[in-house]
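I have a structure here, written as structure tokens, and I will follow up with some questions on it.
Removed: one protein chain of the complex. Kept in place: all other protein chains.
Each chain gets a letter, A, B and C, in the order it is written, and its residues are counted from 1.
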Amino acid sequence: MKLAALREEVLEANLEVVRRGLVLYTFGNASGIDRREGLVVIKPSGVSYEGMKISDLVIVDLEGRVVEGDLKPSSDLPTHLVLYRAFSEIGAIVHTHSRAATSWAQAQREIPCLGTTHADYFPGSVPVTETLSPEEIASDYELNTGHVIVRRFAKLDPLHTPAVLVAGHAPFCWAKSAAEAAHIAVVLEEIAAMALNALSINPDAAPLARPLHDKHFFRKHGAKAYYGQAKPSGEK
Amino acid sequence: MKLAALREEVLEANLEVVRRGLVLYTFGNASGIDRREGLVVIKPSGVSYEGMKISDLVIVDLEGRVVEGDLKPSSDLPTHLVLYRAFSEIGAIVHTHSRAATSWAQAQREIPCLGTTHADYFPGSVPVTETLSPEEIASDYELNTGHVIVRRFAKLDPLHTPAVLVAGHAPFCWAKSAAEAAHIAVVLEEIAAMALNALSINPDAAPLARPLHDKHFFRKHGAKAYYGQAKPSGEK
Amino acid sequence: MKLAALREEVLEANLEVVRRGLVLYTFGNASGIDRREGLVVIKPSGVSYEGMKISDLVIVDLEGRVVEGDLKPSSDLPTHLVLYRAFSEIGAIVHTHSRAATSWAQAQREIPCLGTTHADYFPGSVPVTETLSPEEIASDYELNTGHVIVRRFAKLDPLHTPAVLVAGHAPFCWAKSAAEAAHIAVVLEEIAAMALNALSINPDAAPLARPLHDKHFFRKHGAKAYYGQAKPSGEK
Partner (left out) sequence: MKLAALREEVLEANLEVVRRGLVLYTFGNASGIDRREGLVVIKPSGVSYEGMKISDLVIVDLEGRVVEGDLKPSSDLPTHLVLYRAFSEIGAIVHTHSRAATSWAQAQREIPCLGTTHADYFPGSVPVTETLSPEEIASDYELNTGHVIVRRFAKLDPLHTPAVLVAGHAPFCWAKSAAEAAHIAVVLEEIAAMALNALSINPDAAPLARPLHDKHFFRKHGAKAYYGQAKPSGEK
């Protein structure tokens, strides 16, 4: 059954970001969507990762109604749902408060692409959202967090730019699968730490020139990709 | 018996901050109070955490007289006792020299709230005490360390602001239980590290706007809290 | 058989940089050359290190034609081959995206020699290449990455200077053996981290004076070496 596999994959993504040191206590959450069923599997709110079981995950529909599970879903669920509705090709979301990426979100600075590690994953800077208005915070805050992300992506392809920094908050990452979204969260943390270091070494460090940036990005993405063992049959 | 459980909890809090990498050698100490009995359980002074047993903990009354235990209590005991007397609702104290938080204490700078991770735990900056006067240092230094903390909290609610940086020294954290106080110590270290990074990225990074700060703080505290699995029945 | 031993050594070098924390996921690659056979053993492209077996390594000739192995070789193979052809005395290459060294590559700054740890391994700064031209990027990018490294070494002895930072990319390290090349990659990361710290403490920190630099370098290299247990019989 598709949903059973999704639950396992979402649990594994939740645990992977813990193992990689991106998560303290109950911070962060991962979810995945079964688009045919219109169901989302998400981590419960404020529950310890240690000993977390598949049955602790909560299954909700796209309106956020709990379909299965005894626990309350993550309080960030409304943000996830907005993203699933707006970004029709993504299959999973991973949200962490990982140290370096969150530091950039707090600095409210886009992470400039200073090297090929970054260019392998993002076609440009890692974007930062606008701050929310007092009204957006006062009512439906988590929903509006989703909206401010979607607005930031008006001219961006979410499958090409698989993460955003919510200003003053932390990163949200996504991908076709939960395993890939967790992978993005880990790589983003590394990119963020390197950019912080590089600007400490040279505050005038220039972003990668466009040709080199494109070379690396399209070595791994799109029809002409040739990195890894997979055949270059379009976007993987 | 209440005191037996408290000893276990205090031992566990002492060990938790070691496991989390907040403590070198014998640095730091955790204590807890049984308010009905008027007894405090605290780590012994300068004893290795490795192999520490419940019977190594020292039980003292609120005047600091040893009631049970063969070892000398932590030399910071007078600081703890002042806090227990002044902050009547706290149940435990954790003191560490964790790297990033101590760096802020040494810089004698309050940790500004630059992100929601901070806002989830503190309603404002993490406060710094004044420095002690030469007279306060010369006699009853550890007692006066307690007093300088209490003076800093003249207009602060210690249950809402669960930590302080003693200028030139290090953080003291507290909460209703020892497990929560250890949790605060770990989170404070993370907040301190992120703020250091964020200001390195953007020296002009602005504190979180008040509405967003309040939103996060009160999502987890007070009558309208809705984070986690607990029902929002007042302060948890 | 020589090639069998080389494969084991190359596998071990690939795993060593992972164990040392220099590698995330499938980043980086190590190779070794059997100069008598004219064959190069290299990591496959985009394959997980976990569970990597000797048979996963790819054997190619100096033109890059696969001689043995079912997987595609690392996409950086052309860079390795250029280096093996130009630097006739090296026996192995290790490429990582280790955090601090990559930060210097992104900052496009040579790592100045600020201390004896650096001087023990490098006779001068750790060099940075020029950036590639758009034409060099557009066709045969990985080959031209090799050429830009070789051009940087016009006046440098690659056995004395066992690493380079490719501008905007990351380090390539080499040595007579794969174990030594991995060792260089680990030490370079440490040197890079220390230099970053030292310049943060003192932006005007001066490079080591030449006599001290030479003293340390030649204590470990050349005919008069006296560090370690080996007899000083020329370059080890």
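In the analysis below, a residue touches a chain if its C-beta (ideal position, glycine included) is under 8 Å from a C-beta of that chain, and two chains touch if they have at least 3 such contacts.
What you are looking at is a predicted structure, and each value in this text was computed from that prediction instead of being measured.
For the chain that does not appear, the touching partners among the shown chains are B, C.
Within the whole complex, the absent chain has one touching residue among B:Val47, B:Ala86 or B:Ala179, and that is B:Val47. When you scan C:Gly91, C:Gly115 or C:Pro162 for touch with the missing chain, the hit is C:Gly115. Within the complete assembly, residues 24-27, 44-47, 71-72, 75, 97, 99-100, 102-109, 131-132, 134, 137-138, 141, 168-170, 196, 199-200 of chain B touch the chain that is not shown.
With the whole complex as reference, residues 114-117, 183, 186-187, 190, 193-195, 197-202, 205-206, 208-209, 211-212, 215, 219, 226-230 of chain C touch the missing chain.
Here is the rule we use: only the chains that are shown with their structure count from here on.
When the partners of chain A are compared with those of chain C, no chain appears in both lists.
In the Cα superposition of chain A onto chain B, the rotation angle, rounded to steps of 5, is 90 degrees. Annotation: 33 Å between the Cα-based centres of chain A and chain B. Centroids built from CA atoms put chain C at 46 Å from chain B.
Counting partners per residue, chain B has no residue that reaches two or more other chains.
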